Every structure is written in structure tokens, then in C-alpha cells.
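The structure appears right after this line, and notes come after that.
What you see is the complex with one protein chain gone and the rest in place.
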Amino acid sequence: MPELSTAPRTIEFHIRRYLPETDSAPHWQVYEVPVRKGMTVLEGLHYIKNQLDPTLAWRYSCRMGTCGSCGMLLNGRPALACNTQILDIAEESLTLAPLCNFEIIRDLVPDLCSMFDKHSLVRPYILRANEGEINDPAGEFYQSPEQLERYVQFAFCIKCGCCMAACPTLATDARYLGPMPLAAGQRYNADTRDAGRRERNLLTGGPAGVFRCHYAGECSHVCPKGVDPAKALQLLKRYLVLDYLGLHGRTTPCEKLEGPGGGERRPEISAAPEKTVEPARR
Amino acid sequence: MAEARRHENKLGLWGWLGGGRWGIERYAYALHRLTGLGILFYFLLHIVVTSLRAKGIYLWAAGGILHNSFFKVGEFLVFSAFAYHALNGIRLILVELGFAVGKPIEPVYPYQSSLNVQRPLLVAMMILALVLLAAGGYTALAR
Partner (left out) sequence: MKETKYWTWHMAAGAALLFLLGLHMLIMHTGGFAQWFAPHGNGADSPQNSLFRDGKLFFTLTYVLMLAVALYHGLYGLRTMLFELTFGPAAEKTITVILVAAGLGLFGLGTWAAVAAHAIALAGARG
């Protein structure tokens, strides 16, 4: 059977370790990892844990760039460990550190609670005057492909926190909401089903809001899913200014369509079962 | 759940300067802040110095203290800061009002972002800044 991959080379993994039980501050630890072409940083971390040091801790889940768990600084740049190939970014050594601008729980595990708390502050869900339309839907909302395209890019966010680590404002300003929550706010503001723009404006146009962004662009530079939060934030600024100047046209959320009525159920198809779960009250 | 001791991990002011990462817009932002501070510092002194003309004192007249080489070099530096800050400012006004960032699109790998869309504008502004700088330098030397 021919050898399908090249012989392994050894890459030094310089990993920022921190055990809260024993360490007063983070320190570097070096591991020698045999690396083949195509091997990802996540696979390297697994090698270390399995063969060299079982105490190493980091977050991961899907290993395919869709859950957002394995965000970390690779050679100083926020990225996902699962979709970064070692030999693409390292020739002899690679540094791994936990995402910055978050507290470190242990080793490569950051405390992302601050990001999720800020995210929930912008109310990242469809807001309508009549909550029953969301909680207890009796029909569909109409949305054209053009209307979908106004926000779908920002819906691809996997909440990995890479943009938050890259943002220069978050490096010094702990209260700033950050690119991920603000892009989520814009995702809902631009959604024609949503009627909550003015409510979100109080937060996104406030002192911790989008005007602390100065288009350094690092968030879009490091986003692993092409969400382009920088674009979302600039569009958010435009709509805030239009709202302030009273130039934003009246936007009504899209109407609910009535269900397809008038059809007759075929006799061999049974009726839907009774609902067993009540919709949650917000 | 046991409360483990967390460790602070903010980049601080080093984060304003790029924190070791790359991305030209990041450095444009840092330079915009630096030039803004420089211009502001000069401007506050400028107000005081030019207000003295109401008392008949023209500190900037030919042969005065403000014509010695330290101040002349400083003036050129302030002019360079102004050239950069003004032209980058034009780019920021356009970008931050959502004009030069492109439309939201469904992301398809390799991803194109607003950074790609506004990059030509950044390059054009930097070229104009260099032209303005050259014009200013030429005028300064000619005098």
C-alpha cells in the first residue's frame, strides 16, 4: 500500500498553561508533536493529551468548524483549532493561547459568559408587538429571497468569540458590547419579521454600543465563517443615524400569512397529535 | 459548581496597536488615533498662540521663535498628521455610514468581506495623502 501522506515532522507546540489550583499566573509549556500534512491544530492537541500530557484542557466539539467551541489564539491570531492546518501556519513552532479579552478558566479555556451575557442584552430573537405570533404561531411569515439576503450573512455566526478577541476596543473597554452581540442585533434589525429595532437602538446606540467601533476590521479579518461583523456594525451605525435624523422610512414587520386552507385531508393520513408542551413565556 | 480562580486576560493598550496581529485597517485605525492626538495637541497651542494677535503679538511672524527648525519640523509633522487624518477620515465617514462596505451576501468560501470592498478606497486615500504630503513638503521647502 503506497504511503499516502508525507513522513511526519516535529513541530513545537508552545501552549499557554494555567491551572488555577496551583498557578498564580499563566506560563508557557512546550510539547513536541509529530505533524503530517493535513493535520489540524485540534488533532495536535489530541495527540498531546493522549500521548504527552493528559492534564491539558481546551474546548472542542464538532471538529468541523460549525460549533464554535475551539476558538483560541494561534500564533497570536484568533482562529478555530479544528479548521486550521498546522503546516499552514507553522514551520518549526506554533504558539497556542486562550482567546484574549476573556478571563481564563484554565489552560486554553476562556470564560465566555461575558460575551453571552452581552449577547442576551441585545434581545437576539424576533420581537413583535403581538408575542402570540411567535410563541403560538398559526401561520407563516412571508419573506422574499431578497429580504433574506439582507441579514442571512450575519446569521451564520457560530459564537466562537474570535471576533471579540480580535477587537481593539474590547482590549481596553470591558463594557463595550463587542462585534458578535452587535452583529446579532443588526441580524435581527434587518430581518423583516422583526419589529424590535427601536428597542435595540437604546442599547446599540448607547455608550457601550456600536459607536465604540472604529472599523479596525479585525473582527471580519478573523471570522471563520465569513459573517463580516464589521459590515454589520457599519450598517447598524447607518440605521442608528437615520433613526436619529428621523430619515428611516416607516418599516412594518412582514405580515403573517394564513395557512393553506381549503384542502381536504386524505382519509389514510391521521390527524396531528395534541400539543403536549406549552410555549414558554418570556 | 466549585468557583475556580479566573485569570485576567485583556490585551490592554497593546491591543490598540494590533497585539501582534496583522490587518492593515487595524494599523490605519491606530495611526488615525495617534494623528488625532497629535493634531489636537498642536491645535490647543495654536488657539492660544493665534489669540495673542488681539494683543498685537504675532509670534509666528518671520524671524520669530516659531521659525526655528524645531518648530518648522514640528509643523511639517502636524501637516503630515493632518493629511493622513483628513483622508483616512473621508474613508471612515463613507465606511461608517455604510456606503463603502458592500451589501450583505451569503458567505461562500473563500470569504469576501467589507475589508475587500473598501480596500481600494483605503489605497486611494493613502495615495492622495502622500500627494498632499509632497505638496506640503514642497511648499515648506520652497519657503
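Quick notes on this one:
Think of it as A and B in the order they're written, each chain with its own count starting at 1.
The working rule: a contact is a pair of C-beta atoms (placed from the backbone, for glycine too) under 8 Å apart; a residue touches a chain by one contact, two chains touch by 3 or more.
No experiment lies behind these values; they were computed from the predicted model shown.
For chain B, the residues touching the chain absent from view are 33, 36-37, 39-40, 43-44, 47-48, 50-54, 56, 58, 60-62, 79, 82, 86, 89-90, 93, 96-97, 136, 139-140, 143.
Although one chain is not displayed, chain A still touches it through residues 169, 172-176, 201-202, 205-207, 209, 211-212, 237, 240-241, 243-245.
Just so we're on the same page, only the chains that are shown with their structure count from here on.
Taking each chain's centre as the mean of its C-alpha atoms, chain A lies 31 Å from chain B. Taken together, the chain B residues at the contact with chain A in this complex read 4-16, 18-23, 25-26, 28-30, 32-33, 92, 95-98, 101-109, 111-115.
Within the complex formed with chain B, the residues of chain A that make contact are 18, 20-21, 25-26, 76-77, 98-106, 110-111, 149-154, 156, 166, 168, 170-172, 174, 190, 214-218, 220-223, 225-228, 230-232, 234-235, 237-238, 241.
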